[in-house]
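The complex appears here minus one protein chain, its other protein chains still in place.
This part shows chain A:
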Amino acid sequence: MYIILVYDIDQKRVGKMLKLCRRYLNWIQNSVFEGELTEVKLKELLLKAKEIIDPSYDSIIIFSSRQEKWLDKQVVGLEKNNLDNMF
């Protein structure tokens, strides 16, 4: 499953969320991550995320598609992080 995850989280907790997301997905912009995840891994991520957030204030939105190829991506301006697997 290919995933785009965005979050809007209070400053007090946002650092934790960033660290958690970095383990599972690639950072592409402030509060935006994308990457390939299995369904189980996504569940795992969300379970851990729920422990961090305050559901009455914070929100996480996930866009998912079956495969990366069903997703068109355009970058205007600076690409902050490219997702190559070669360094």
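Here is the rule we use: contacts are C-beta pairs under 8 Å (C-beta built on N, C-alpha and C of every residue); 3 or more make two chains touch, one makes a residue touch a chain; residues count from 1.
The definition used in the following text is that contacts and distances are computed from a predicted model.
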item	value
Per UniProt, the name of the complex member that is left out, chosen from "Lipoprotein", "Phenolic acid decarboxylase", "CRISPR-associated endonuclease Cas1" or "NADH-quinone oxidoreductase subunit C"	"CRISPR-associated endonuclease Cas1"
Where the unshown chain meets chain A, residue by residue	19, 22-27, 35-38, 41, 81, 85-87
